[in-house]
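For this depiction, one protein chain was excluded, whereas all remaining protein chains were kept in their positions.
Lettered A, B and C in written order, each chain numbered from 1.
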Amino acid sequence: MSHEGLEAENLQLWRGERHVLRGVGFAVPRGACLHVAGANGSGKTSLLRTACGLLYPESGRLLWNGRDVREDLPAFHASLIYIGHEPPLKADLSALENLRYWVGMRRRTDRAALESALQRVGAAAWRERPARTLSAGQKRRVALAALSLALVPLWLLDEPTTNLDGEGQRLVGTLIEEQLARGGLVLAATHHELPVAAGRVRRLELQLA
Amino acid sequence: MPELPNPELAAAPTAGMNGARAAGEGATVLEAARLVLQRDLTLAFRRRGQLVQPLAFFAIVTTLFPLAISPELARLREVAAGVLWVAALLASLLALEFLFRDDAHDGTLEQYALSGQPLTGLMFAKTAAHWLLTGLPLALMAPLAALSLGAPSASIPGIVASVAIGTIALSLIGSIGAALTLGIRRSGVLLALLTLPLSLPVLIFGARASELAIHGAPYVAPLELLAALAVLGVTLAPLAAAAAVRVSLE
Amino acid sequence: MSWTWFHRLGSPPYIYRLAQRLTPWFAWPAGALIIAALYGGLVLAPPDYLQGDGFRIIYMHAPSAWMSLMVYTTMAVAAAVGLIWRIKVAHAVAASCAPVGASFTLAALVTGSLWGEPMWGTWWEWDPRLTSELILFFLYLGYMGLRGAIEDTQRADRTSAVLAVVGVVNVPIIHYSVSWWNSLHQAPSVMRLGKPALSTTMLAPLLMMLLGFTLFFVAVLLVRLRGEILNRERSASWIREALGT
Partner (left out) sequence: MGGYAAFVWPAYAVTLTVAVLNVVWARRSLAQAVEAARRRLAAGGGDS
């Protein structure tokens, strides 16, 4: 009997001498969004990085569709996308090129798909400009385009609304709701409110260690 | 299958829900590796300054020796192979610091590790790009340096071959060192301390092949040993580099 | 495959107590063997017919050289185990090995040089074995340098483990290439730093010394291991128990 979705049981994580995650657990079924909240330094980023398998918890388990993610890490990674504080853009490449290399690593795309994704996030006008010249909010929008193109069931977003204007934040909300509507899962860590209808969001409050 | 982000059209994610990648949907390792290679080459050509630095370093070091030893070509010829190889080794070491640094800094390595593609294959692609950008130009420049050190023109093919094959092994060994020192501040000296002892066999066989070529003797035996090292490196080094990169992301 | 089984095998409290209990069982025999071998080597063994009393350096040089390689191999195996199965105790073993191995590699270099001067008439000869030993010393330095440069113990463990494994794959290649290189440049007049034809009275102390040094290494390793385990342990309850407070 396997559960669909992402489950964490009693995660214990240490960073050097700091005990960052003290027995954190959660369950996110398909079509649900988990809002990871907490003060700065409470381990939101560490939790997300643990949930995507970058960090190894001291103890505890992480289950994807009922199976320990360690059993097949590449398959788990193929079904998730993680966006950290800083979108991973190369300063010397244009927004379009960045998106192409980023998404192309995971799945085949064509120029039309890339352009329409950029169009949707309002990047059409500056898609050929090198990322070096983009503002922090514009870089975020490129990351949103990658999110919409990745077509993976699990999204892990670290502060997805930072640096975005009101319209950009609503776009994040729309994208998340679309993802939930097609049965995807979203883990979002932010100390702001998520721009998503409250009924769909569960909340996980991390306490400061 | 149109790839519009429109939810009505996006039936694909449900197909991919269980982590299975449908045919024609997910990118293969080869495609991903090709993109990594292409990206690194594109980036390098947008920052040509960094490309030229190791080559200029190589040229300067080989110029130092006649000044330090003697301008007599007969004497220089005796040490030409050694000079060439030590200079090539140091030049390729110099270029290593750039190999992963920017990718680690801007989060690209993290995306590589989370791409669902085997990181070993991507590391191999990165190392290949590094060789194309430093090893190959060094091999093409080696004849100039060799001639200026009194090597006969008949020795050129042997020298180019030995430097070209040797730098493959050096890039591979170097990729391990560069990955191991990720996240360490001022890692330059440590990188040298880790990489140089491991590069010793390459230096020995490479210098020997060049020396034999300069003396007009058959140089195939050390060249074969060099090729064996490169093959061993191709099979093992990306594994180690990938393991080191994963650790650096923890 | 379940990896929890290995975790129980590598359970830190269990290994800590085991190390504590076993240390004297290695330390005392090591001391006794080394003292007996010293007596055998310095007093009982006759001078070599070619090298005279100079050959007695072998009783220090050979065990040191043996230690340098054996400790490196132990370190690499422990590192690989720690890397693959994520066993903290294995990393603690690897971390305990490096300073021991490095110091004996240095001893092997110094005694080799002291042996070389009367035999070759020079303090340093690019003899393949001495050269390999020197490279091995650099490998140790690199390993310790890498460990020292990383503050977080877990990351230091795992990063240096990759290096140890890479190094151990390279040691035979380095040795082969150095021997190959040396055979090209060897001046025929130079006597190789050789094993003299050893009679039984000469050989027995050497074997005892090798065994004594090996036991000595295990004893030192066990003591260091306890410290390294404590450094990696977060659970207060058993630390309290182990320290008897």
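Going forward, a contact is a pair of C-beta atoms (placed from the backbone, for glycine too) under 8 Å apart; a residue touches a chain by one contact, two chains touch by 3 or more.
Just so it is clear, the model here is predicted, and its values are computed rather than measured.
Touching the left-out chain: which of C:R56, C:K88 or C:R158?
Checking each option in C:R56, C:K88 or C:R158, the one touching the absent chain turns out to be C:R56.
What residues on subunit C make contact with the chain left out of this view?
34, 38, 42, 47, 52-54, 56-57, 59-61, 63-64, 99-100, 103-104, 106-107, 110-111, 114-115, 117-118, 213, 216, 220, 223-224, 226-228, 230-231, 233-237, 239-240, 243, 245
Methods note: only the chains that are shown with their structure count from here on.
Please state which pair of chains has more C-beta contact pairs than any other pair.
Counting C-beta pairs in contact per chain pair, the top pair is A-B.
Taking each chain's centre as its mean C-alpha position, how far apart are subunit B and subunit C in Å?
That gives a centre separation of 33 Å.
Roughly how far is subunit A from subunit C, going centre to centre by Cα mean, in whole Å?
Roughly 47 Å, centre to centre.
Two or more other chains in contact with one residue: find those residues in subunit C.
Touching at least two other chains: 154.
At which residue positions does subunit B touch at least two other chains?
250
How about subunit B: which of its residues touch subunit C in the complex?
Going by the criterion above, the answer is residues 176, 180-181, 183-184, 187, 190, 193-194, 196-198, 200-201, 204-205, 208, 225, 229, 232, 236, 240, 243-244, 247-248, 250.
List the residues on subunit C that touch subunit B in their complex, please.
For this pair, the touching residues of subunit C are 83, 135, 138-139, 141-142, 145-146, 149-150, 154-155, 158-159, 162-163, 165-167, 169-170, 173-174, 176-178, 180-181, 184.
Can you list the residues on subunit A that touch subunit B in the complex?
Residue list for subunit A touching subunit B: 30, 52-56, 64-65, 72, 74-82, 84, 86-93, 97, 101-102, 104-110, 113, 116-117, 120, 148-149, 151-153, 175, 178, 181-184.
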